[in-house]
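Here the complex is missing one protein chain, while the rest keep their positions.
Our next item is chain A:
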Amino acid sequence: MRRNQVAVVGAAETTELGVIPNMSQIQLHADAALNAVADAGLKLSDIDGIATAVETPQQIAHYLGITPTWVDGTSVGGCSFMLHVRHAAAAIEAGLCKTVLITHAESGKSMIGKLPRSIPADSLQGQFEAPFGVYGPPSMFPIPVLRYMKTYGITHEQIAMVAVVQREWAAKNPRAMMKDPITVADVLNSRMIAYPFRLLQCCLVTDGGGALILTSADRARDFPKKSVYILGTGESVETPMVSQMETFNSSRAFKIAGPTAFREAGITHKDVDHLMIYDAFAHLPLYGLGDLGFMPHEETGKFIADGHTRPGGKLPLNTNGGGLSYMHSGMYGMYALQESVRQMRGIAPAQVKDAKISVCHGVGGMFAASGTIIFTNEK
């Protein structure tokens, strides 16, 4: 895909984030969509392409009163929205549609109008994982991390620092759920969830949503807010079964999505001013730093523990506070994208000064899928 041909011209989250007991999941989609459309200075009738995940595109299109000529229902977990951005950019460039709305929302905490997630007993997961006591992401996502730690010499304290540093970012963000400072000791003394991970190494469970509007970059000057350009994109999937990953020492999906986006963008790691790595659990930024090629995996724990990703550090990472401290409704990728767009617009609560390139890397399922979007504010 060619660089900077497509722009984000509207971006917004739901009016409220956190606990939203007065809205169903579908209305959270609509709230985010209406906010994004207003942000772009558009009307819903201007939208001719729609993408969403978990909820179907037909559900959201009908609820919003949109008649699309392009539809994407890619639903590969929390990074679905990175894939939607990639697919939408290709569709806009190909002339399949002009103005795409991507929505995410989840009543993850209040569970109002939330679709049930179940594992059929005759699926491969139902036969070869569920009988052994996996029960939700906390029991599955951390399964690879002990192997990763042993292979690369990563310590419990280093992984605890991921949560500590992200809380420092969250403290700067009025919309973050958790803002009080924490220490490594706080993390390592918090309630055990699934050894080796404790409560403060697991993402929040909240309600909320977000939406993006994309269009051709040559129209970008017509919009009221600063446009953010799509410089590079990548995607892949590996397996829905965490037990069947090729290796626990890295993510194959990460290693394809990330480098593909870097190649497409024509940038090196030194060019990256701002980085988002979807942190459903505290080990993900380590896998991301290694698999995206920022450094060898052996150095990832020390890099974070040494403070290079904290406010003032050389590689600002997860500057909204991340899924660990900002919010996590179940599919956090949309909020990572929102923060990258804010950083590129220069309006983030913890703004990285003069940031020109933002890398936004997402995960879906338990390392099942991945999508990477590289944004820039310079065309």
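Couple of notes before you dig in:
Rule of thumb we're sticking to: a contact is a pair of C-beta atoms (placed from the backbone, for glycine too) under 8 Å apart; a residue touches a chain by one contact, two chains touch by 3 or more; residues count from 1.
As a working rule, contacts and distances are computed from a predicted model.
Comparing "ABC-2 type transport system ATP-binding protein", "Zn-ribbon domain-containing OB-fold protein", "Anti-sigma regulatory factor" or "Outer membrane lipoprotein carrier protein LolA" against the UniProt entry of the hidden chain yields the protein name "Zn-ribbon domain-containing OB-fold protein".
When the missing chain is restored to the complex, the residue among A:R2, A:H62, A:K150 or A:R221 that touches it is A:K150.
Residue in contact with the omitted chain (choice from A:D31, A:E55, A:E106 or A:E129): A:E129. Residues of chain A in touch with the missing chain: 119-122, 124, 126-136, 138-140, 142-147, 150, 191-197, 241-244, 248.
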